[in-house]
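A single protein chain has been removed from this complex, and every other one stays in its place.
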Amino acid sequence: MLEVKDLKKHYYSGLFQIKVNKAVDGVSFRIEKGKTLGLVGKSGCGKSTLGRTVLRLLEPTEGSIIFDGKDISGLKGHSLKYLGTRMQIIFQNPESCLNPKMKVYDIIAEPLRLHRLCAKDKELERIKELIEIVSLNEELLFRYPKELSGGQLQRVAIARILSMKPELIVADEPTSMLDPLVQAQILSLLKGLQIKFKISFLFISHDIKVVEWMSDEIAFMEKGKIVNFKTVSR
Amino acid sequence: MSENIKMTEKLSMNEKKLSLWRFGKNRLALFGILFIAILCFLALFAPYISPNDPFVQKLDKRLLGPCHEFPLGTDEFGRCTFSRVIYGTRISLGIGILVVAATSIAGTSLGLLSGYKGGLFDEILMRGVDVMLAFPNIILALMIAGLLGPGFLSVVLSLSLTQWPVYARLVRGQVLSLKKRDFVEAARALRPSNFYIMRKHILPNCMEPVIVLGTLEIAHVIIFASALSFLGLGIQPPTPEWGSMLKSGIPYLRTYPHLCFIPGLMIMLTVFAFNFAADGLRASLGQYTKQEVLDR
Amino acid sequence: MRISSPSTQLLSVEKLNVSFKTPKGLVKANENISFEIKEGEIFGLIGETGCGKTTLGKALLRLLSNNARTEGRIVYRGKNILSLSEKEMRNLRGKEIGIMLQDPSICFNPVLSVGSQIAEIYRYHEGMKKKDAEKKASEMLELVGIDSSRKSEYPHQFSGGMLQRVMMVVALALKPRLLIADEPTKGLDPDIKLQILEIIARLVRKENSSMLLITHDLDVSTKLTDRTAVMYAGEIVEIGKTATVISDPKHPYTFALLHSLPEKGLMNVSGQSPSLIFPPSGCRYHPRCSNQLVDCSKTHPTLLEHVDDHFARCLFSEKNSKNVKREPHLIPDTPSPGCAEVGIRHC
Amino acid sequence: ISGENDETAKGDSFVENSQDLIVGISSDVNNWYLDKFADGDARFVWSQVYETLVRLDSNLNIIPGLAESWETPDNGTTWIFHLRKNVTFHDGTPFNADSVVFSYSDKSYVRQAVLKPIKSIEALDNYTVKFVLQKPMPLPFYLTHVAWPIMGPGCLDKAGNFIKPVGTGPFKFESQKKDQEIVLIRNDAYWGNKSLLNKVSFKIIPDPSTQVMAFENGELDMIIKVPEYDVKRLEAKKSIQVQKKLSTFTDFLQFNCDKTPFNDTKVRQSVAYAIDTKALVNDILNGVGKPAEGRPYSPNMMYSEPDLKTYSQDLDKSKALLKEAGWEDSNRDGILEKDGSPLNCTLLVSKGAWAARHTLMAQVAQEDLRKIGMNVEIQVLDEGAISKLEGMGNFGMILRTGYFVWGPYPKHFFIHHSKSPYSHYHNETYDQLVDAADSTIDPQKQKELYYALQNFVIKEVPAFYLVHEEKVVATGPSVKGFVITAEDPWLDLSGVYLERK
Partner (left out) sequence: MWKYIANRLVMVLIVIAGVTLVSFFAMYLAPGDPAELIALERYGQDLDKSQIESVREAEGLDAPVYFQYFIWLDHLLHLDLGRSIITSDDVLEEILLKLPATIELTVAGLLISLLIALPIGVLSAFQKNILLDNCCAFFSLIGISIPNFWLGILLIWLFSLTLHIFPSYGYGSLSHLALPALTLGISMSSITARLTRASLMEVMEKEYILAARARGFDEYTVVLRHALKNALLPVVTFAGMQLGYLLGGAVIVETIFSWPGIGKLLVDSIFARDFSMVQGCVLFIAVLFSLSSLAVDILYAVLDPRIRYDMYE
């Protein structure tokens, strides 16, 4: 499904753009369809950067990203657009990952409208369907994100992504800001979705126990490089 | 039980309503809004409200005190001060709104682009902003108005040319911090056009400070414009403008101080109202420190 | 459980109510909180975000913001903290009760060097000379494993973990009888986390002080504390010896909390944290509870002793366990007309 | 106490009083040398330091100055001046014929701008100077002007650079703080009646109303230009003395006759009918001044025709004239149009304090002209800025006062002469009339020509004359012995002394 070869991402900074921060420095791995690769490492070792580069939200400095048999590392402009529906990301901080000026309904409907995934008159139906999947209450649809709790927000974020039927989801510490009870809810939701929709996950966390529970294989990262792989036996 | 329902209602009060509620609790802000409304009314219906033609001179009725015919007396040409003050709202509000509209649109778009695009464009624009802001306060406007020659257009132009950087800088700062927020990243993951992200996700989130700033700026612009007129570089007599009315009242300061006091008072109250309104807006849009909101 | 003999009791909180006035309504952050801490004891307080743990910790030292309203009694060594004068309070703070606030990165004055902020305490409270105080500060820093040469640096030059340690030094500088540690390990990498906790525990035990450890990390609580209270929606829902609370939780929330960890099977509990402005009727936990009874949504359960020294606030356990002593914890927490006699404090 | 010039009588009583007079003026002296024109209030200061060959008394009669007498052997082409003896400059050097030659050398402004017809100046002996002109001219009148006085060669250093003002006047230059203050002290070696004052300080306060405030607060002893509005109030105060006198200046609206709409005589005439100069004086100027009604110069000057047919406001006539000229209100907006373009024009007004009344007068004129359908835009500018716009021909009207006026001699007509740099009117008949009038010295002939000129201006209206200026000087309670003169940029402080309480 996804294969990453020798991926590098360097940040340049300073007045003359000469300081280099090798956030991701030559990383290779693969993820099969419907499987989860866990990614653990210390804070600042480059996990988030890797996740975003894989999605092409950041320009890779070097290396290739092969998604569904196609190298997407060099794609530009319009041809990138189709990736939009197929690969998605969930963020760590539920409070900042939703536009505070949009109502929940519009947040979920946004991808549908942007990619014309659904006829205008079927929109409401589809959204109801989606929030049912993530077990949210319908009455929340017309609230603003500020009026929702962390767990609910994360569910909204998931519902929004599900509307595109993605094949790969990068989950960047999706539960680290949540309480244990809510974390449990979200993790089981994600697991359920994976089984139901055959979604591949790149699951990032620094909590090894969570990653162990979620993943089929775990990659350990240190200073921009993957130092070890471990298969989880069940 | 009924109390419980009321409280639940309050809970379900969404952010917008809460803002309104906070605004409503701020009496000074309400006063501000009310006064602005009155000014707008005066400006719109000046011909119907004012008892006399603000231009017509009655040389035999110069420098009168308040009387039946002239509620606030007459000026050195026997023109009705009251009518002139009322017509003055048109000019002041007009300049304020025009300049703020122009600068906020231009400044916001530039700041938005600059903050979002980054790179060389951003660098150049921000240096440009720095340069504009390196001219203190009203000095650049003074120079431009002086070069263009006096008049309504040149006041509007000179203030517009000098006030836009304030917005550009504010908006750019907002955009830079918004850009780091995950929801923008999330929107980017949908791969829409940059324009879409700016319009849909970034712009709405930086509107609140822009609105507050715009309200404050109206106050500033009104002061600046009347200062220009006061110096003789802005609106020229006989057009009734508060700043120039104030100036032409100076020779009569000893004997008819109200010729200076009334237009000055109008400027102050107007600016006052806009400042209050901005304060109220800022508080109700939650841009205060926690404590200040709780204090209210 | 019997009320402990006065000699061993350091602090007791009786029917503490804290509420915040906000534009959205009254936030009832602490309701009817009653517990006690004995001398030399490490007492844990766990609960989810926003349930009122920090509020409780600050209330003990009267450090809440102006919009807070505190009622009840907090008895520290025979004195009711809530009725002390500001001056007496100052003598208590730092010297008798130390506190480590939740986020160390914002708890230091950014324009004063770390060393001077430690030395200041000695100079102020013990009247030390500047030199001595600074020497003492260096010693203390070394004690928590920070090179004393860094004492002239400023807070922003320290990492989060180091600041936690400095916080600790500051809180323990005057050897308080009681240390309130509010989430001393939040946001730290796992290995540093343990390190810090070990240092704290060591220092506390050395001085034979007591500690109130606020956390939402069950692991930490299990490892360190003698007794634990579990808070939910501003109330204590379970309180007892840590070992018994962990091994045999009497409240479904505690149970769910324990089993929500991945290694314990990631038990899925529906619903979300309740609002503190409009808490659910009856048992606060009932909307999320898997074994709720008809009464749960109507009757507000009291905190009752189920086993020795193990109290819980749950109708279900009440019904199911045989040897519940129908004897409420400390003082019955039926709504009382007011707390006038125990000193109401309006800030 | 009487104002007699009995010096011994006053000698003692003056000892207690510091004889330091403080006078308010509105602009600084920017140059002290003859290569530039002294403008604005600078001339009040010049008139204390420098003196002219010929002088005027307070009623504009010619009297001897530094020249004791003069003659013209050939009816105006050659002029011989006999100089006063025993006069010394402030630096101690004697005043003689050479200094006259020096003062009117061809480097001087006056030679370059006004006295172009001078062929030569020569010293016949130490105290006699001969001026030879290209054509007959009444030269003594010209030499009364304060702005081209006699300067000592000591003004210059050896390299020919100006160092300090050296004149023969009753006061010597002491110090100057730019835009703040000029201090003069008494010239003890003065040839005439020595001043009773020790020191005169001129404080520069540009804003006339500020001047009045300062005067009333006692910060000034004397203000030379009292704003018309304040005259009545000051007059009512017992302690303050206000003196008024019709001066030689007349305010006028000068038209740009090179451009529409004012290239049409009918339009100019209609302006003349539209403006009510009587109301101007009586209402706006509080009765200070005299309505000119188109009369080109003040009646106290030479050859003023008593029976001149002047204008008075007549809006119907005015409108009719405009209609004749083709201006009509076709779109009913109150402003007339011709060939699709509206009747707009600019009116330049000087910001300077020289004539603060102008901004007021301009607004009244504007309102009057609006009544006949002319849209006037007022631009208040500095003198320099006005002359620039004027040079570019970029204006409709200018409100100005007193150009080319010195003494009672009506040189003023030259302003509309084609050769004048300020002229925006070109008419051969007029030019010939002016030339003829200026090159005759026969009083009878002069009179005829000047009468003709006055009638011409009334008929053709190259400019519309509004108000004859009345000069108003106010002196504070301690100032005694001051007598106002009719000539404007001239301040006569002889006989003035202070009596402070």
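Letters A, B, C and D mark the chains in the order given here, with residues in each chain numbered from 1 onward.
In the analysis below, a contact is a pair of C-beta atoms (placed from the backbone, for glycine too) under 8 Å apart; a residue touches a chain by one contact, two chains touch by 3 or more.
No experiment lies behind these values; they were computed from the predicted model shown.
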(request) From the touch rule at the top of the page, work out which displayed chains the omitted chain touches. (result) B, C, D
(message) Going by the contact rule already stated, which one of D:82, D:351, D:426 or D:480 would touch the omitted chain in the full complex?
(response) D:351
(message) Among B:148, B:176, B:207 or B:285, which one touches the chain that has been omitted from the display?
(response) B:148
(request) Pick out which of B:102, B:176, B:207 or B:253 touches the chain that's been left out of the picture. (result) B:253
(request) Have a look at C:92, C:133, C:257 or C:296 and name the one touching the chain we're not showing. (result) C:92
(request) Determine and list the chain B residues touching the chain excluded from the picture. (result) 28, 127-128, 130-132, 134-140, 142-144, 146-149, 219, 223, 226-227, 230-233, 243, 246, 250, 253-254, 257, 260-261, 264, 267-269, 271-272, 275-276, 279, 289-292
(message) Please output the residues of chain C touching the missing chain, sorted low to high.
(response) 58, 61, 63, 65, 90-95, 98-99, 101, 103, 106-113, 120-121, 124-125, 153-154, 156-157, 170, 174
(request) Extract the touching residues of chain D with respect to the undisplayed chain. (result) 30, 178-180, 203, 205-207, 210, 213-214, 217, 219, 351, 381-385, 387-388, 390-392, 421-422
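Here, only the chains that are shown with their structure count from here on.
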(message) Closest chain to the protein's overall Cα mean, using per-chain Cα means, please.
(response) B
(message) Using Cα averages as centroids, what's the distance between chain C and chain D in whole Å?
(response) 92
(message) Centroid of chain B to centroid of chain D, CA atoms only: how many Å?
(response) 47
(message) Suppose each chain is reduced to the average of its Cα coordinates; what separation in Å results between chain A and chain D?
(response) 87
(request) Could you pull out which chain B residues touch chain A in their complex? (result) 14-15, 181-183, 185-192, 196, 200-201, 204-205
(request) Flag every residue of chain A that touches chain B in the complex, lowest number first. (result) 52, 55, 57, 80-81, 83-84, 87-89, 91-93, 96-102, 110-111, 114-115, 143-144, 146-147, 157, 160, 164
(message) Residue numbers of chain B touching chain D in their complex, please.
(response) 55-57, 59-60, 62, 76-78, 149-150, 232, 236-238, 248, 250-255
